[in-house]
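Supplied in structure tokens, the structure appears directly below.
Presenting chain A:
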Amino acid sequence: MMPLLAAETISDYLTDEWGWTHVAALASAAMVHVALLGAFFGLPAFAGIWAERKVSGRIQDRLGPTRTGGRFGWLQSLADGIKLLQKEDLWPNAADSMLFRVAPYIVVIASFTAFLFLPFSDNWVAMSLDVGLFLALAILSLEVLGIILAGYSSGSKWSLFGGMREAAQMVSYEVPLGITAVIPVLIAGSMNLNEIGRMQSGWFWNWFIFRDPFTMLAFFVFFTVTLASNKRAPFDLAEAESELVGGFHTEYSGFRWSLFFLAEYASMYFVSALGVILFLGGWWTGIAPIDDFFRTNDSWVVNYLGNVLGFAVLLIKSSKLVFLQIWIRWTLPRLRIDQVMTTCLKYLVPISCFLFLGATAHSVMLPGKSFFFIDSGLGNRAAEAAVIAEPAQSESEVSVAHPKDADSRLALTANSTVSEEEH
Partner candidate 1 sequence: MTPETYIQTGTTLKWLLGLAWLLPLVGFCIEIYGGHWGRRLDPASNGKKVKLAAYMAVFCIGTGFLLSLSAFVIWKGATDVQLVAAAHDAEHGDAHDSDHAGGHDDHEGHHADEGHDHEHAGGHDHDDADGHSHEGEARGQSPDESEHHEEHGNDPYAAAFSGTFYELAHFGKLRIAIDYYIDGLTLLMFCMVTLIATCIHVFAIGYMSDELTEDYEDHFVHLPGGKHFHRPGRFYRFFAFLSLFSFSMLGLVLAGNIFQVFVFWELVGVCSYLLIGFYVERHSASTAANKAFIMNRVGDFGFLIGLMILWTYFGTFQFANTDPASAGEVGLFQMVRDADGHLDVAETEEGSIVSLHGGEGRTIPYWLLIAAGIGIFGGCIGKSAQFPLQPWLPDAMEGPTPVSALVHSATMVAAGVYLTGRFYPMFTPEVLLTIAYIGCITLFIGATIAIVATDIKRVLAYSTISQLGYMMLALGVGGWVAGLYHLITHAFFKSLMFLCSGSVIHGCHHEQEMTKMGGLYKKMPITAIAMLIGVVAISGLAIPILNVGLSGFYSKDAIVASALAFMSGNRDTISFFAIPLFVMPLVTAGITAFYMFRLWFMTFAGPPKDHHVYDHAHESPSVMTLPLIVLSVFAIGCAWFGILENWILTAEPAHVAVGGTSAHHVALSMPSHHAIHGVHHTAGIAALFAAVVGAALSAVFYWKGLVDPNLVKRSFAGVHHFLVEKWQFDNLYDAMFVRPVHIVARWCTAFDKNVLDAFLHWLSRLTLATSSWDRKFDETFVDGLVNLVGSSTYKVGRSLQTVQTGSLRLYVMFIALGVMALFGLLFMFFPSA
Partner candidate 2 sequence: MEMFLFTVFAAAACGGAIAVVLSQNVVRMAFYLVISLGSTAGLFFMLSADFVGATQLLIYVGGTVVLLIFGVMLTASGPFLTIKSSPGSMVLAIAVGACFLMMVVGTVLQVDWDGNAARLEGQYGASSLDRPGYNQHGEGHTTRSIGTALLGARFDKDLGKNREQPSTGYLLPFEIVSVHLLVVLIGAAYLARAKRRVHVPSEF
């Protein structure tokens, strides 16, 4: 239950066991976290950039990077990084220097902070919040602010255009993004990503994507929308090279420039992981006996190994989605800005609304039934998750004050609807 990476855990351990002072323990814990996060954020970015190069090379019928780092050129990203760090840090005279410098940090902070709420395996989550998904999306949406500021503060019309495009695109695409993200929330009855993931345990047909036709469609809509919100092709209007030189990052160079891309690849991984958790069974293998073996075992070692397995599963799943994003980038031509807006406002928003309504209707009319009309046991798992998530005190209050309400509350959670008997 307790978040594994919570600040209190390490600092408490340090103060209690090692006798450190409170402040020192806190500082050490913070440093440990920073190191962990930095390693985690840096690696996907490097891997992503390398993968992008390799995949694009293969798609374009060439080899991609081969020289650096041996046969596969896997050190290419590192070489790129070193090159970027070496570059001169400059900004234009017309730029608003303060904002120009701050903007990449906003993007990076927003992108990386979102990982705080992402469970990598069962209970492997920095902050297990009830508003987890909501907050993650909120913080991810801060990214756009940085991009707008960057575009504006560069003092260049290409940058300004890019920023404007990005702003319009992001503000628009947040609507279908939110709606499609709410569909799993609706089914799970929680915005806690950890709970959402737990509810897809068992066989793979318990994954939300297989629950009903609407969720299946919703996943594809969600994926499309995340492409747009990450400014990935074919929605990369903000940095359309052929039109805007480099878009919002035209005037950036060196490390600041690399921060944008660090953030972009981190976001790619983040939204992919988010899609996996929301629709594709999260860290579960999809084969019930394997998961149950690790979960129900008493040995903490086995439990730990199970968590590691889950982490690996999540990483593999989200990598596949990232690969998909790269693939799409090199496959589909870029849309015009009006086509982007049309796609969003005229198609994706109505479709997502329809899917939302359909999923709701399915939940109401066939409660607990999955796509294949198999009893998915979702109600039970939801109840389990609720009991786990909710503090014990409310349970006792329930049993004392309103025995009847305990059932209705569980039913509420399971069906994600307000039942009449509540009042």
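Selection rule, in plain terms: all candidates are chains of the complex that A comes from, given by their letters.
By our rule, a contact is a pair of C-beta atoms (placed from the backbone, for glycine too) under 8 Å apart; a residue touches a chain by one contact, two chains touch by 3 or more; residues count from 1.
It should be emphasised that the depicted structure is a prediction, and the values quoted were computed from it without experimental measurement.
A.B. asks: Considering only this complex, which of 1 or 2 touches chain A?
C.D. replies: 2
A.B. asks: In the complex formed with candidate 2, which residues of chain A make contact?
C.D. replies: Touching candidate 2 from chain A are residues 3, 6, 8, 26, 96, 98-99, 102, 127, 129-131, 134-135, 137-139, 141-142, 144-145, 148-149, 152-153, 160, 163-164, 167-168, 170-171, 174, 190-191, 389-391, 393-394, 397-398, 400-402, 405, 409, 412, 418, 422-423.
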